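Every protein chain but one is kept in place in this view of the complex.
Per-chain numbering from 1; labels A and B assigned in written order.
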Amino acid sequence: MTHPTTPSPAAPRHALLGRRLDRRGFVVGSAAVGLAALSRPLDAAVQATPAAGAPTAGGRVVVGMIQEPGQLNDFFNGQSGSFISVLAVDPLFIPDAEGDYLPVLAAEVPTLDNGGISPDFLTITYKLRDGVTWSDGEPFTAEDIKFTFDVYQDPGSTPSVAAAYDAIESVTVLDPLTAEVKMTEVNPGYLELWQNVLPRHRFDTTAVTIEHPQARIPLGTGPFVIADWRTGAEILFERNPNYREPNKPYLDGITVRITPEKEAAIASFVAGDLDYLYFIVTGDLPTLTGAEADGEGVVVALREGGAAVEWLWLNLGTAGNPDEPHPILGDPSVREAMDYAIDRQAIIDEILGGFGSLTGSFIFAGWAAVDLPVTPYDPDRARQILETAGWTEGDGGIREKDGVRASLRFQTIAGDLTRELYQQLIQQNLADVGIEVTIENVPSNTIFGSYEEGGLLARGDYDLVMSRDGYDVEPVNWVALFTTEQIPSAEFPGRFTYSFYSNPEFDRIAAEASSTLDREVRQELYAELVRIFAADRPALPLYRSASADAWRDRLVGIESRYFDPRGTLYTAENWYLDQ
Amino acid sequence: MTSLARPGVGAAAGAAAEVPAGNRGGAIAGAAAPRSRSLWSDAWRRFRRHRPALFSLVALLLIAVGAAVGPLLLPYDPERIDFRAKSEPPSLAHPMGTDELGRDQLVRVLAGGRISLAVALAAVGVAITVGVAVGAVAGYAGGWLDNALMRLVDVFYSMPGLFVIILLLTLLGPSFWTIVAAIGVLRWMGTARLVRASFLSLKEQDFVEAARAVGVGAPRIVVRHILPNALSPIIVAATLGIAGAILTESALSFLGVGFQPPTATWGRMLEEAQSVVVSQGHWWRGFFPGLMIFVTVLAVNFVGDGLRDAVDTRRARDG
Partner (left out) sequence: MGRYLIRRLAQAVPLLVGISILVFGMLQMTPGGPLARGESPGRSGRATAEQLQRLRDRYGLDDPLPVQYINWAKDLVRGDWGTSFNTGRPVLALIGERLQTTLLLTGLSFAATLLLAFPIGILSAVKQHSAFDYVATGISFLGIAIPSFWLALMLLYLFAFSLGWLPSVGLTDARQQYDGLAAVADRARHLVLPVSVLALASTAGLTRYVRSAMLDAIGQDYVRTARSKGLRERFVVAGHALKNAAIPIVTVVALEIPDLFIGAVITESVFAISGMGRLFIESANLRDYPVLMGILLIASVLVIASNLVADLIYGRLDPRITLR
């Protein structure tokens, strides 16, 4: 089962989709009926949705939620799942489908040309949109921006936000609609700031912890207001009467229904109990597109080439010591052989129902994306590499070298059944070339716990870990994840180069790329990094997730013009029910 | 959830049920005469009269033999992936269908039976060993040691068992022995009480007194004279315990804190089946592994019932 031709990630979207459908048609055989109706790409969905006639006002929509967050305010929420709060909380900027930022609460995107960025890159001036009020009617001003930073800085606060805040030196209010932000160093994440501005008038101190009511239910400026949250049951969003666009939103409200089992949520959506799902990843797509093809009144908008890649993390050190190479994975030949041994196309075709795509580049999304084909599936070559490197077959077909058996632990988050399916495929792929892996899945917090908590990654207490990771638009933090400087230790427990990978050349280029905001310069440097990464293999990309939104066809006006997975939710002001 | 890890009414309904502060076990054991050939052949005669029990014993033997040799005879590997046979409903080639990795469900059910049964036997082994040891020491020694040990039994009875097992396995990570230990450690208390009660009534009896009078040491008295006479309630409790252990193991796997892939156990197969049964209608994925649990537990319960009737002379007289 070789797949010699694997299109590059940068191939045009229709080409990717065509390939997927062909392959799917091939795999499913005669079930090709209705394929045209299957999951159209986003642009098609966008064109298809606006129905004839004016939008009708009124009505409620039920949105399914799978993972209930701890807090709805992303400024304080460490766990994922608070996506839904974008219905009520606007950011200053959102990346569009190409990864370029667009202003929302900002009047414009700061650039060198419009003077928003100073020539030394160290001062950013944010201009705010005029006439915006909080949903309680109070004006939204630069004071709120400053207050948000004050909260971040207060040692008595417990924020959980982008690392980009760390580089802020000061915030000055120039006028009610202008905030000047000085950075301590060049801060490529300057457009990731201010995703959740805090309403100053709702606080009496800058020491704000996650126990604060605003951490649980934030006040925002968006089309809806969070009216009630009944834990374990539902979150009620009501129409914002003070919304900046007079007739919007069209809907009276949105009920977010919490259904803790994902499969149950999808089943209940297909049965018609839910109107909208936004949390769909690759493994769930076959069920949904199946329902779409069966004429269940379901629309599935597919987003190929998402912002996350499924990774196989390889531990290059021993028990957290980068200077002592891992007895097996420290050998670059073993890593190379593993790369050739894994049948990635089979993961996509046989387990993910044809959804997802392949990439060999660790910088794969947004403006910085670098095109690099993935390593092909070639078990013979893998065996040959191992043989040449001195790993010869021992007991039970498991290879050995200098008395070390090629036997590894393989861990991922327990309970993710789709993942466990391809985990077993990888296990078999590796066994076929003589590398034994034992699956020992554990809860998320055991793998990703902090250094102090003895987290497996942070302590270097693992061999192989599989997790989904990446970046949205700005790759600077993602790249830092592979630098020597960020290797965690007892002295610096908060660092996060969990592969314990160390390459001075990589470090040097990464530092250079984050010392400028000039995109062209950075693009070239990142291309260089991608080549080094692909040769050193501190982690192996498995596949790039496809994500999707799905909704009942009675719901219209949904667009997905934004980059990140919550993209469609940003357009909720335009949603209405087709009567 | 009567059937789950419970000491009371569930699998052990009837004579072995623990009524707090009660002494049913003692009553049973007290009625048992000293061990003799005729007792066991009598018991076997009575057991054979219990049709469902006899039938169940045969069924259990078949399941055990199937699990032991089935995977060797079938042309499939329980763990080898074959995408050409993905998600097939039952057919002649695959009587129980296949899963989404194309693995034959029959061979997985049989291979899974090995593990499910092994876990159950091992867990009951742990429970019986601990229970007999604690019960024997408490019953024979009496006094403060008895008191302390019985308080320990109370402590374990007061733990919300399933919650503690889930937490243990979440934190320590599941493996054959952690699962066995987790199940076993929360199931020994019933045996301990039974054994203690037997000892309390037996140690005053003539033949024990006689042994003591001729200078036989305590350990020897316990092992050679008292334990054999306390055996019948232990055997019954152990048999019924196996049913509970099978259910507990499968429930844990079902909740995702049981065995790791690609290992098949009945509960693990049910967990894997959960979503495809409900969202895609692949009923065969859930039906067969669950049926195996059901049939096995049912059979074990019948055998346990039959055994109890067979060794419990008081009941046999009344019946």
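Heads up, the rule we're going with is that contacts are C-beta pairs under 8 Å (C-beta built on N, C-alpha and C of every residue); 3 or more make two chains touch, one makes a residue touch a chain.
Values in this document were obtained by computation on a predicted structure and should not be read as measured data.
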With respect to the chain omitted from the figure, which of A:249, A:455, A:538 or A:557 is a touching residue?
A:455
For the chain left out of this view, which of A:312, A:408 or A:447 touches it?
A:447
In the full complex, which of A:344, A:468 or A:522 touches the chain missing from this view?
A:468
Just checking the interface: what residues of subunit B touch the absent partner chain?
1-4, 6-11, 13-14, 17, 19-22, 151, 154-155, 157-164, 166-168, 170-172, 243, 247, 250-251, 254-255, 270, 273-274, 277-279, 281, 283, 286-287, 289-291, 293-294, 297-298, 301-302, 318
Which parts of subunit A are in contact with the chain that was left out?
62, 68, 70-71, 74, 76, 78-80, 155, 157-164, 166, 189, 192, 209-212, 215-216, 230-234, 255, 257-261, 264-265, 267-268, 271, 273-275, 308, 413, 415, 442-450, 452-457, 459, 461, 467-472, 474, 477-478, 481, 492-496, 498
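Just so we're on the same page, only the chains that are shown with their structure count from here on.
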For subunit A and subunit B, let me know how many angstrom lie between their CA-based centres, rounded off.
47
Residue set of subunit B touching subunit A in the complex reads 79-81, 83, 86, 100-101, 170, 173, 256-257, 260-262, 271-272, 274-275, 278-280
Show me the residue ranges of subunit A that touch subunit B in the complex, using the header's touch definition.
263-264, 266-267, 270, 287, 346, 350-351, 414-415, 417, 420-421, 423-425, 427-428, 438-443, 446
